[in-house]
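Just dropping this structure here.
Showing subunit A:
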Amino acid sequence: MVNAIYIIVAALGAAFLLGLLKSEKRGTAYVITLFALSVMTWISAGWVWAFVMERAAPVDFLTGGTSPPFSINFRMGLPEAVLTLLASLTGLLSALYMKDVLCALGQRAMAVLLVAVMALTGIILTRDLFNLFVFFELAIISTAGLMLLSEDARALAAGFKYLIVSQMLSVFFLIGIIFAYHATGTLNIDGMATASLGLKAGGAIAFFFLFIAVVAELKPFPANGWGLDIYESAHPGFAAIFSAATSSAVIYAVDKLLLIGGAEWLPMATGIGVITFLAANLFALPQTNDRRLLGYSSIAQTGLILAVLGQRDILGDNVLYIAGGLLLSHAIAKAGLNWISGLVAGRELPDWAALRSRPILVFAFVTFIAMLSGLPPFPGFYAKWEMVRILAGEGRIALIGLILLGLLIEAGYLFRWFGYIIKREVPAQSVRCSPFQISAIFVALASGWALGFVWGELSNQYFGHDNLLLAIPVVFALTFLLLDWLPAWVKNSIAIVGLSLFFYLTFSDYDPLRMIFAIIFLIGGAVILLASYDSKGRRIGFYPATMLMFAGLILLIRATDTFGFFAAWELLTIGSYFLILRGKHSEPHALSYIIFSLGGAFLILAGFALAAQGAPLFNIDALAQLTQPLAPWVFLLLAIGFMTKTAAIGLHIWLPGAHSEAETDVSPMVSGILLKAGLFGLIVLLMTMGKQQLYGVELTYVMLWIGALSALLGNLMAIFQEDAKRLLAYSSIGQMGYALFGLALMNHLGWLMALMFVINHYIYKSMLFLSAGGVAKRTGTRDMYRMGGLITLMPLSFIATLIGIIAVSGVPPLSGFGGRWIFYNAIISSEYRLPMVIIFLAGPIAFLYLFRLIHTIFLGQLKDEYRKIKEAPFWFILPQMIYVALLLAFAVAPGVALRRVDTYLNQIFPGGGLQWTGTEISSAYGYWNPVAIMIIIAVIFGTLFAWLLFVNRKAQKVKQFNIVYAAERPYRPETTHFAWNFFAPYRKALGFLVQPFATRFWDGVTNTLHTAADISRRLYNGNGQSYAFHLLSFVVIAYLMRMGA
Partner candidate 1 sequence: MTYIALATGFLLILIGFYGALTNRNLLRMIVAFTIANSGINVVIIAIGYMHGRTAPILDATVSAADALTRVIDPVPQVLVLTAIVIGVGVAALMLVFAYKLYERKGTLDISKFAELKW
Partner candidate 2 sequence: MRELHTKLKSLFPVGDLTEQRSNLGFVTVPQEHLRAVLVHLRDREGFTHLVLLTAVDWLEAGQFQLTYLLSNRTAGKDLGVRVMLARDGATMQSIHDVWPTAATYQRELREMFGIDFPGSPRLHEEFILEGWNDIPPYRRDFDTLKYAQENYSERPGRVTHDPAAHMKQKLNSGGN
């Protein structure tokens, strides 16, 4: 291997060489710079290769021919190798990226850049304290120098502020060094560590100064105003270095210092880190400037990593895996985002909509924010999982809470930003970029995915988890990224075949319970995808997102351990988020969806981590073995997490918008299929953990209430909607309430009913959404009162809706009735009475909105402008007709699906099941015979119909205004169609129940956060002196807290 010193030598040598060149020879200078950086990269890459592939041992490189403490030594180990690679590669790519700027500025700029990169590698490599200081100062000077060269006039001030702060820091640093030296007699870091600096006289204070000086370089809250200014005003290429490489190097320096300080300094690191993480994320919320936002995010991420370093006492060796994962994710993502920011002309966040003209950039962006938010399959996700798992195992719950809260806020503003990109108007100035710039971003993108793979492998190796990027469904989903150039119908066929094939290959794996979900997820998904044939063109981005969601879903039911389950959960969440975001006006709704979902996911994560008690691999079935006092808390966390997905009341506000604003074929997917994921989670939870008590409160009883209230309020809100898809969305809340109620009953029939609801709700809600979507497509509106009388023009859609509403309402002979019948039988055997009152009230209310749905769309008066519309497209109708057939079949023979489940449920709830004799189904209380019901009703209906046909054979068909109208006649269909505010009296009587309490509550939460952030970020008033003061107070406070503790 090449001596690591050559990394520094290469940079220094090249920098000197540049100084010798004439100023005209900029091209040559640029080539030299690139060459030097490439050499550095190559050397570090070689070392990484050596450590990873050949398992080489760390090597010390001595200078001056003697060993420390008499000389400075550099150490090259795996972390150093990776970090130097990171620093030099970032430098190289940024140099490529800044080609035009560098060539315009000349050799001086290139030399400074080289020095900067060299200084950073120096910080990483050196094991000598004073040398560290020197490299620090070099880094500072070169950073300031680069700021001097920035195009942005404001960068000057930023650079000066930086210098002020660094002057103060260097004072602290030097004081620390000299006292530490005085105490230990060595400047070598390892030497100091072995000499246990802290135990020496004045050692603690010396280390405090050292520590604080280095930590302050990480821009801890509140002493970080200067850092933000640099992020905001520096050239993005340089900001990438500053964010990715400098932070990483300094973090590593902190890590080295902590070696000296020992375990007693860890809490301080954690404290500073967490506070910084939270504060920076919070302050980022009201940010509108993209680069400043990136700055806040960078500060937050380094804070998080610092906090993780502070946990090394319990993380042990895993700290490399976790902090490394976070650090690399952060570095790559931030470098990439900063590079992208250079391509965008406007500095407001919505200006980034310009990226839409280049899908690859959008993909890069989303990759980067997924890395930052710790979403699978990126290293951050694995790191997050392991970190929370270990922290929970050690009982550091508060820390988990704070970290997850910060992550949620961060995901909030990042995804809001992504929403702007996808949804806002594309600004006039488009993206301008050179191939160099694109390639820099592309390298970041590729390394992001590669790292995802590496971390997956590591996770597999050390913790026994599966590598997500090797899971077949995920691979299948990602394949669509490569196939995105194909026309939509080809991709659609591939997707349908893929889903069906996967089911065919795996259907023997599932127990009857999972089988139901597998069929709904895979076959059901394939059926809904039939509707997607209607889309023309290429539909960029649709199929990767869809298939990612399906991958998540299928992995969810196949998961055996909590990690797999959680990973699947996050995958389906992101997939569905992208899907929902595709809707025309879905930006705010998709955002609230992802925030609620991630919030729920974090609760699940915390729950799983708490349950695992530190065990790296925790089987889901092992949840059953949990005992007091842990079990109810785990139950609570998981239940709330899952109920977020089923949109239980209070957590429901994301659903109506998300489901109704989604595209026509997406709505049935997210409603008919995705909601079932939450139910599946609950089923798994209840199956393993059963009833739990917390402070004497039966938690399933609470769920019963939540279910009942969801059913009631969901239905009640549905009847007041004017928007057809919104109505259906609220109805989903109600239906999920029923299912939740059934599960919470915790008896055999309750579960059977819930599963029946799962099947039924999939069929009829998908059908109704497709039908409503088809109508909306033809009429160009979703407002029901603007439609009317479409029955003659869209008879098939009408039939689908008719069958759908009969099924939803539970009227015999369709399958909804079976659900109601089991429901009644289930509640009789349960001892809970009061919640039933609520759910009884919910039942008839369903009729109200269902009638409104069919009446105001298909019946009543046809409007002028819709006189010529056609039936919904064939591809919308086809799945609807399949559903009609399914509903009828399921109505006649529910046993096909339920019988096996019924038997299976005996394992969980022995007894209390149904008797299946012939076509009759009976319970301990009652009986019904679906076939007989169907036949009887058909015969009665047919007879009467024939009779009426006979009597009325000469009926004159009349038109829509041939109605009695008190001897007058209608003039306009609009004023004759009674549709708007259909249930006005109901609003008068019970409208108080549908006050948007939940919406107000959550609005209040977000507004409070925003306002608090907006007020407190005024701390950063832009005055360099204030920043100096912040720094000083930070030091004083840190000192007081440290010494006080």
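In picking the candidates, the idea was that all candidates are chains of the complex that A comes from, given by their letters.
Some observations on this one:
Heads up, the rule we're going with is that a contact is a pair of C-beta atoms (placed from the backbone, for glycine too) under 8 Å apart; a residue touches a chain by one contact, two chains touch by 3 or more; residues count from 1.
Because the structure is predicted, anything quoted here is derived from the model rather than measured.
Between subunit A and the candidates 1 or 2, a touch occurs in this complex only for 1. Residues 130, 134, 137, 140-141, 144-145, 148, 153-154, 156-160, 163-164, 166-168, 170-171, 174-175, 177-179, 181-182, 187, 225, 228-229, 232-233, 292, 1017-1018, 1020-1025, 1028-1029, 1032 of subunit A are the ones touching candidate 1 in the complex.
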